[in-house]
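See structure below.
Some chains omitted; the rest stay in position.
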Amino acid sequence: MKNKINTRKLITVLLTLNSVIITETTAQAPHSHKHDIEFPNIPGFKTLKGDFHQHTVFSDGQVWPTIRVEEALREGLDAISITDHLEYQPHKRDIPHPDRNRGYQIAKKKAKGKDLIVINGAEITKKVMPPGHLNAIFLKDANKLLNDDALSQCRAAKKQDAFVFWNHPSWVRQRKDGVATLTPMHRQLIDEGLLHGIEIASESEYSEEAFQIAIDNNLTLIGSSDIHHLIAWKYHEKEGGHRPITLIFAKEKTSEAMKEALLNQRTAVYFNNTLIGNSEYLVPLVKQSLRVTKTEIVKAHGTKNSFVQAVTFKNESDVDYILENTSKFSLQSHTPIFTIKANSTMKINVKTLELLNTFDLKFTVLNALVAPKKYAEITIKIIR
Amino acid sequence: MKNKINTRKLITVLLTLNSVIITETTAQAPHSHKHDIEFPNIPGFKTLKGDFHQHTVFSDGQVWPTIRVEEALREGLDAISITDHLEYQPHKRDIPHPDRNRGYQIAKKKAKGKDLIVINGAEITKKVMPPGHLNAIFLKDANKLLNDDALSQCRAAKKQDAFVFWNHPSWVRQRKDGVATLTPMHRQLIDEGLLHGIEIASESEYSEEAFQIAIDNNLTLIGSSDIHHLIAWKYHEKEGGHRPITLIFAKEKTSEAMKEALLNQRTAVYFNNTLIGNSEYLVPLVKQSLRVTKTEIVKAHGTKNSFVQAVTFKNESDVDYILENTSKFSLQSHTPIFTIKANSTMKINVKTLELLNTFDLKFTVLNALVAPKKYAEITIKIIR
């Protein structure tokens, strides 16, 4: 509350003939201004945070690509892609001949020396569904996708070994009922190996039908902001909101390892305080987030020890976990369903009915979806 | 953030022979310092907020009774009772002959002219269970309960038309396993009409066994702080915590109406962000808290309207409601289980699949218990 920090810009000035070239490099914002999204790694994998659907002035976005880099750095993301519309160029009066790699190039340069992976991307933008909008990322040259035919575009992406995902399949502009539906064309794209993932959360929307399509077709789960103006404004950072992101469980923090993870469906989605993904990754992610830091018997002075044990949990993630106790023991400190707030510590008293040296706590994590309407179940062994 | 308010004390000075009598009356704290607990009324009843289990220096508490009045005013409570231990007087070296009505008298005087009902009470304090500790409130003269025998004490309370409830029946000091159990003695108290209520939430403890005992025996549900030092410290007001309270659904805000409601089981308990009570009162309470302020069709410009409807809810309570969507429609904006934060507004997009002029939204309220492990179900009719 008391930190008023006076920052200074570093001004880079280059001379030209009769005018001054000024490049402003803003000093990295101090920590208090950041709103880091925090998740622990899981056994065997690093948990990387990515947002692979973002716009800039190079299509219908409202910022220069450098802003996207700064936003990502402030939130501690590990990877971004600038994915401007290939076919939709509303700023073309001012930006008449856009090289479709420019967003990437400018962002990449801005991120130089920073711990942020920037990958090249583009949005294939068709006015009708199918196929609607598709994002191709890990592109080598986005311009080669400039083509009226979506199928050809996807094949061009495949030639570049791109990872392609289906954007907002439930968007009411293209699906009046907001229900994602797999069409024969999408079926074909999948069968040809041209479509690898699907946005189950995009901007402010979650689609449980899309989630089911992903499960049924072995598509990678993607969550994206589809941001056009500013992340802070849209997701109300001040109030604790966050953009949708994809969590990628990668062997290391490199572009290649991330692509390998994406191609092998090792992702989860973090949307509106909810985790969505395969239980294979979600269960360890939640368990790593909720560490037991202490166990102790609740003592009643003047008597022998009680049969109630206090277990202290530390939530090391950014999620307010909504838990339902499904252990065989009831709790003394909480009703069966309760919330452990993000980045906080909470003591839970368990009525074990006898003096136990070890016992299991079981919780259903009501905001960790492993399938539509199906929740992650975690078991935590407590040892006194 | 910018409110630094300089308050002044009003000093009341009375003269005595050779010394000064000073009575300090602190000006009511400005609103920003308060942490009001907010709940709406329900049809037919006012929703009163009471804490009927509190201690002062007149037994083992650490404050003069006036502090309990100020705490209640700051939180916007409607009623309190000071219920010092009858048999336990650890401060007797300094307060040797305590009139058991003194806590009440001092608090009552402090509350004069304020919108707070103070009722006389006392805690019958037995070292063994049964009966353990019992609170008798609405007493006329607490001293008449000074007696070694609990049964006699309860009968003396009945003579004064008191309302008696069983305190912390799951307290590990008296129940090693923390499991509330109805004993023959409690059975007798109930049968004789001497015991009317039971704490199902006390201090930091919830007892689902006590909740079941209440249901099985038609006992009034009570939630209390059992505070000994300060509410703000114990319940971490700064972090948004709150003391357990009893919500009383009374015909009007008077002591008599409140007693009538208590004797007729018209209460609910607010504990640790959870409501607990009979669905007859809990369902309207939650529904009054979650008002629909707007419904609109989600539009996609350039096309006809969509089949998705946005419904705006305003949560006018102090509870962060954890909802599970059980409607026949899925949501576009949220996964099935989500939280509507206290005193906030949230828009929920519903996929009605066709253009409906009216439809029902159904939610299970996962932090509104109507029986152990059973949750309030609410249906909200949406009219476009």
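When the chains are written out, they are named A and B in that same order, and each has its own residue count from 1.
Methods note: a residue touches a chain if its C-beta (ideal position, glycine included) is under 8 Å from a C-beta of that chain, and two chains touch if they have at least 3 such contacts.
Treat the numbers as computed from the prediction; the structure is a model and nothing was measured.
Here 2 copies are displayed; the structure file describes the full homo-oligomeric complex as 4 copies.
Everything below uses one rule, namely that only the chains that are shown with their structure count from here on.
Averaged Cα coordinates give subunit A a centre that lies 40 Å from the centre of subunit B. Contact residues of subunit A toward subunit B in the complex are 1, 170-173, 176-179, 204-209, 271-274, 276, 298, 300-304, 306-308, 320, 322, 324, 330-339, 349, 351, 353-354, 366-367, 369, 373, 375.
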